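Here it is, the structure in full.
Every protein chain of the complex appears in place save one, which is left out.
Labels run A and B following the written order; every chain starts at residue 1.
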Amino acid sequence: MTAVDETIRTDRPDDGPVLEATGVTMRFGGLTAVNNVGMTVRPGEILGLIGPNGAGKTTFFNCLTGMYKPTEGRVRLLGNDLPPKPRAVVMAGMARTFQNIRLFGNMTALENVMVGRYCRTSSMALTSILRGPKFRREERETRARAQELLEFVGLGKSSEHLARNMPYGDQRRLEIARALATEPKLLLLDEPTAGMNPRETQQASDLIFRIRDSGLAVVVIEHDMRFIFNLCDRVLCLVNGQVLVEGTPGEVQSDPRVIEAYIGGAADDEEGDA
Amino acid sequence: MTDLLQQLVNGLTLGSLYALIAVGYTVVYGIVQLINFAHGEVFMIGAFGALATWTLLFQGTTALWVLPIMILGAVVASVTVAVVMERIAYRPLRGAPRLAPLITAIGISVALQEAVRLFYPGAKSKIPFPQIDVVTGPALSFAGVTVQRAAVFTVGALLMSAALLWWFVNHTRTGHGMQAVSEDKDTARLMGVNVDRIIVIAFALGAFLAAIAGVAQGLLNANVDFRMGFLAGLKAFTAAVLGGIGNIQGAVVGGLVLGVAEALAVGFIPGQFGGSAWKDVWAFALLIIVLVFRPQGILGARVVDRA
Partner (left out) sequence: MSTSTDIETTYADDAEKVSLWDRIGRPVAPFAWPMVLAGAVILAAGCFLSWSYTDEVLGDLSIDFYPGAVQNLMIIAAVLAVIFALMYRGPFSRLGEWLASATALRVLGLGTTVFMALVIALIGVQAGGLVNVMPGAWISFVGAVLILLGAAGLTPRASKDPLHAHLPSWLEILTIVALLAIVLFGAAYVLDIEDGTVFSLVVLFTGLVAFTLTRAGFFTWVGIIAQTHRRVLMLGAVAVAFLFPFTQDGSDANMSIATQVLIFASTALGLNIVVGLAGLLDLGYIAFLGAGAYVGAMFSHSAFATIGWKPNFLLVVIFGALVSATLGLIIGSPTLRVSGDYLAIVTLAFGEIFRLAMGNLDGQDGPRLTNGPNGIPAIPDLEIGSFNFGETHEVFGITLGRFANYYFLLLVVAAIIITVFTRLNNSRIGRGWIAIREDEKAAEAMGVNTFGLKLFAFAGGAFLAGMAGTIKAHHDVSVTPDQYIFLESAFLLAAVVLGGMGTVAGVLIGATILKLMPEKLRFVADYRLLIFGLLLVLMMRFRPEGLVASKRRQLEFHEEDEELADRVEEVHLVEEQEAKA
């Protein structure tokens, strides 16, 4: 269970925020999906992002991870500006999972996680063809590390299963393992318990705690209120692309505006995903 | 000035031809998001269909009244080929990875060319195309600009076809069905549109115009060749993309623009890299530039994920 330990030591010594997004705005034509959203994630905290359907949660995620280039605003990870390119974002230390699982279905679980190691390894063409000692070592390490991560998320026995054949809950966990393989400082989870039964939800919550305990900051988008309020240190409620409330689970839970947003005029359109 | 006008006339003629073929790419793409790479061959089959009709029925006649029947023969040949191709080759592949229909299209394209070469008498080399009164013959001349009679026919054919097509898409039940399917196939199906039938009609419609283009090409060049579909098909595809694939008006505009651009390149690029030797190179370069930098075309198309 020490799989993610080493990331603690690479944390910045001062307690500055891991992620700092300010004034993020995303417009599609005339539609403003995300309007002037700010968000700060502190080291070692679990931040929840809630909001009714169509509130712009996933769009905001996509702005953070470089899938979209925000129309306005600034995203800083560990004090550095993030370029709006998914790959650069991963390299800088932020990894994500997808609302509708996007695993590499015809690869095994282990291979999926090994793909996550891609950006932290460096064997290029010539090394791969000549199979020198460096290649062998790196390949061995990649495999070992991937296996370790699978065990960390509880899939140690499923490493040779094809991703597409795995049960739904396992696929969610595999996606997390794959994201962890990129050695992030901050992990973004897009509805990690969607479609799970209560027992699986409980396991997911345990897993997220363990990830936090190993030193990562985590941001979770979720519909399941109980799950969010049990899990998170802080909660941000997004409505109509704007921050409605930010605070501790208790504060947000009891805020009448949140209840109103959920019961009242919540948009009914399904939110566009990545 | 006369030079420029002359090149413009040449360009518009060529462009009309491209436009007629390009519509076929665009209509099919708009409905099934498939690039029917074998469409150039449908055009070639049209030309041969017209030729066969003439050879079988009117050998030796040059009267104008045979032209409509030749066009009918061309249309029958093209539409049959296109519909059969859709039914047996493309339809089973709906939902397959995108590589599959493309490779199939290449296969069909090669097979059709070879079938004509091997089984059409004399098709191993170019075959003379019949000359018809009025639409061929001595060129017309306006203020120093020569206009081939066949060119007038080609442009006229494009104008009429475009008008007909516009009417068909906007004023018939089937046309409305086509629009519905191109917006959203599943919803259209739920609304009771027979999607399979609409797709067949799209293929047939494209083939219809390609057949007319085939006849026009035959009249323009005075000969037909089993290879004529490849280059024409590619150029027409360029035209379709240029105009915004899926967009019917776009295909017409794209065809004309490409034709004129090509004619101007032949006439006005100076030095060793000008002239007709390089005109196809410039056309392909334009194709690449459009595909890479403006895949939505001049008039724009609905952006579809082409991955």
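Everything below uses one rule, namely that contacts are C-beta pairs under 8 Å (C-beta built on N, C-alpha and C of every residue); 3 or more make two chains touch, one makes a residue touch a chain.
The structure presented is a predicted model; accordingly, all values stated were derived computationally and were not measured.
With the whole complex as reference, residues 65, 67, 86-87, 90-91, 95-96, 98, 102-108, 111, 114-121, 123-125, 128-129, 131, 135, 138-139, 142, 159-162, 164-165, 178-179, 182, 274 of chain A touch the missing chain. By the touch rule set out above, chain B reaches the unshown chain at residues 35, 89, 91-104, 106-115, 118, 196, 230, 234, 237, 241, 272-273, 275, 277-278, 280-281, 284-285, 287-288, 291-293, 295, 306-307.
Rule of thumb we're sticking to: only the chains that are shown with their structure count from here on.
In whole angstrom, the spacing between the mean C-alpha positions of chain A and chain B is 50.
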